[in-house]
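The complex is shown incomplete by one protein chain, all other protein chains being positioned as in the whole.
After this line comes chain A, so read on.
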Amino acid sequence: MRLGFFTQCYCTVEISHRCLRTQEWRTSRGRCSRPPFLIPSLPPGTLSLTTRAMASSSDRNPPPFSVSEQSEPGLSDMADGDSDDGEDIFVSNSFQNHPASVSRGVSQPEVAADLFSEEAAAAKPNGVHSDDDDDDDDDDLFAEAQADLSSDTSGSSARKDLSTSSGLPSARSPADLLHTSLEQLEEEEAKDSFDVDVAVTNPEKVGDGMNAYVAYKVSTRTSLPMFKSKVFTARRRFSDFLGLYEKLSAKQSLHGCIIPPPPEKSVVGMTKVKVGMDDPSSVEFVEKRRAALERYLQRIVSHPLLLQDPDVREFLEREDLPRAVNTQALSGAGFLKMINRASDAVSKMTIKMNESDSWFEDKFQEVDMEEQQLRKLQAVVDSLVNHRKELCVNTAVFAKSIAMLGNSEDNTALSRALSQLAEVEDKMEQLHQEQAGSDFFIFAELLADYIRLLGAVRGCFDQRVRAWQRWQEAQSTLQKKREAEAKLLWANKPDKLQQAKEEITEWETKVTQYERDFDRIGMTVRKEVLRFEKQKAKDFKSQIIKYLEAMLQSQQRLIKFWEAFQPEAKAIA
């Protein structure tokens, strides 16, 4: 559906919602009815805010039918070509594209028309809409989207290291919590051995024309018992990855966690691929995306909480994943509203007088500053990459001109030397090409990843603030209920009094609950930030080492080229 400049989004989304009448949980398909904007790296959790806002402003009723369960794979005839026949892609650490068995797409063929948009820089609003959905459905209420209903993880941080129950200690005061937990979490961070390896390989175009998409092979190798087997693969498409992120972001149990954001949608890139996967810019785009998806999954599985999540397991294991249709989240919603809410949330933080405040406030500032610094670096790296590409082109052109010159020279030795020079220059072009790739894939993408991650970090701070707000609102509601009760006592209406007392009890429970939630989230955020910073230093260091190794290799090859050319030059008589 081409929307670009329409004021309302007509894509269909799958929504879990609680029916306002019956209090039952239902799923239905509906129109998302949001303005067609996109923020790629939306801080997780902000979705729920907006959707509630939208829901409350809408007054349509949900239709009775639900089509959420489209998970049965009977729809498409798939010969299973996915079991890896002896092909072990984990042999080498660099997951290169292997010639893979051609296999069919992930799920039923459908319209996957990406609309025109500009490549969105993270967190910049633009008029993008990407439609991963098909047919128009009837109008539906976009009601309150809710967090995951089936919570395996019962709110406590179920760590991967299951030997010690490292859930929340029962002590109630925040300061106590902080002390014991911080020590604990620093210990736990030290046990950093994750026994899961994932790789994303073999991008293959499925389908034709504008309905085409790229399917990737997701391979997992693990020794963890919670998985059904030790080595397995699945084919996934880009929207599946986005869908996973959506699910994780929405989960109450994961609030406060830094959920790694997936790579951005790119309509321009995908359109190129749909047209043909052969030209260099398509190849580069697909490779960039493949690598980004791989890093995305690697970050997810190296996060102890996320690894436990059933959705993650399902993503890795399940043969046919239900088509993720609410990936509109990443493109939808009045995010101007969202941004404002987010910043309002931040400003509300200054009202709090809690002593743990300064840590959060300081950290938030740091994160903000760091994001700006990384953006600056990213700009420089981008220009460096461009210059390297330019050097490739210029070197190739020069090589040709030298070859022509060599051909027209009379002196045979000179002619020969010039031809050799042309060959050397061609080899150098190759080197420059690799160097540009190195610069790009190592640095540019590293910086891009971390800029997105910092957005996610900011998001989890926001979640904490929202938890605080919920708590405060509950407190104020409780207060109102109490006042109402007092009034009723005065007015002497015993029947209503009973209800009032019940409501007070209900809200007292909520207040306690929300306070606990808030504390828990605070703890999680602190833990997550610590883990993030450690990971960041490690990540950067390992990438730099990779870069230097590649550089060194290039230099060695360059030395060989020059050494080979030297006798040719000397031979000119």
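The definition used in the following text is that a residue touches a chain if its C-beta (ideal position, glycine included) is under 8 Å from a C-beta of that chain, and two chains touch if they have at least 3 such contacts; residues count from 1.
Just so we're on the same page, contacts and distances are computed from a predicted model.
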item: Listed names "PX domain-containing protein", "NADH-ubiquinone oxidoreductase chain 4", "ARP19 protein" or "AP-2 complex subunit alpha", matching UniProt entry of the absent chain; value: "PX domain-containing protein"
item: Option touching the unshown chain, where A:V231, A:V268, A:V283 or A:L377 are the choices; value: A:L377
item: Contact residue for the chain not shown (choose from A:M210, A:M226 or A:I545); value: A:I545
item: Interface residues of chain A (partner: the chain not displayed); value: 370, 373-374, 376-377, 380-381, 383-384, 387-388, 390-391, 394-395, 397-398, 400-402, 404-405, 408-411, 413-414, 417, 421, 530, 533-534, 536-537, 540-541, 544-545, 548-549, 551-552, 555-556, 558-559, 562-563, 565-566, 569-570, 572-573
